[in-house]
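The other protein chains are all here in position, but one chain of the complex has been omitted.
Moving on, here comes chain A:
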Amino acid sequence: MANSWRWVTLFIGLASALPAAWAEAYLPADAGQVIETLPARGSHWLELRTLRQQAAAEPQALPPVLQLVRRYIELGRAEADPRYFGYAEAALQPWLLRPAADPEVLTLQATLLQNRHEFAPALALLQRALAVQPRLAQAWLTRAAILEVQGDYAAAAGSCLPLAKTAAALVGAVCINSVLSLAGQSETAYRQLQQALEHASGAAATDRQWALVTLAEIAERRGDVAAAERHYRQALAAAAADGYLLAAYADFLLDRQRYAEVVGLLADRTRADPLLLRLALAERHLPQWDSDAHSEALQARFAALRLRGDNRHQADEARFRLQLCNEAEAAYNLAQANWRIQREPRDARILLEAALAAGKSRTELRPVLDFLAASGVQDSRLQPLIARFGEEGV
């Protein structure tokens, strides 16, 4: 019975993503009726409009295009709004088709591919860019970030090294210490990054924020809750919070059962799927909130993403299936698919949690467990999960 309901729900989820028969189009009653509210028309919009006009006025000039694309990417990250990434990519298209594409164009395109988790083509573009311009810091940085997510810590560290000479000191320090912290040297990494931050008083606010988030994550993995909390709060105060920071801090709060704070943090950030997921996870524990509406919305959004062939949110969808729908098997399959692409501690965590819920054996998890053992990653949230697979002893 429960199973058939699941199919019904799935069907409704899929069907609702299409203009199904019951999705009735309507004729608004009067001309003054507002039928859509556009993203904020503040300074961003005016700036973007000016940049668009500049780029259109000089189709042969690259600098306005680069400026426009960088602005789109920043906005896309700040607002967690993928449409900006699409605009950025379209603006780059004509420049990518040229026989000798500019290294900056290649790097920006690689950043956009990285966003979509298309890591292999992104690395190939970065390789091309660095072959032309070996001192392009952004290319090394993006390359390091991708390799780190893929779990290739040695190569990632190698990609951080050139930053020492080409980028701001703090940027290089975040890059290398983030990698070291995952490769079994979290204590050293934490100390070094903290020192680098102390010596970087003149660094850009966004770079400081990035360093603080990294420090918070390292502290959290090491089980130092107080330090993690302090760094998250410093990061929130350093600059306008982006989706990554909010999601990481929300996860921290969820692990401490501080659900009301999660709601306070995310209540008006429901447009971004990862943040809506964390909000729904918190609401589930608060009797005064109804998480059903948000769960239904997530269901529809994941269905819509799948229809367009987008698998960027597999890790989040696995959490949704496991923790909000109690569908351990579906969650495990999604987490497994995600693990083939991304290998950060949070990816390992959802995979192990789903595997435990779905009753998977140690043998099935051997590749993951072996990877975690070989990397030497120290994570207070992963150790108990790994230990439970150890107990079963196969």
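As a convention for this text, contacts are C-beta pairs under 8 Å (C-beta built on N, C-alpha and C of every residue); 3 or more make two chains touch, one makes a residue touch a chain; residues count from 1.
Methods note: contacts and distances are computed from a predicted model.
Taking the options "Na(+)/H(+) antiporter subunit B", "Oligopeptide ABC transporter ATP-binding protein", "HupE/UreJ family protein" or "Putative tricarboxylic transport membrane protein" in turn, only "HupE/UreJ family protein" matches the UniProt protein name of the chain that is not displayed. Of A:L236, A:L305, A:A328 or A:A354, it is A:L305 that touches the chain left out of the display. In the complete assembly, the contact with the undisplayed chain comes from A:G86, out of A:P63, A:G86 or A:P134.
Mapped onto chain A, the footprint of the missing chain covers residues 5, 8-9, 12, 16-19, 22-28, 30-41, 79-83, 85-87, 89-90, 92-93, 270-273, 276, 292-294, 296-297, 300-301, 304-305, 307-310.
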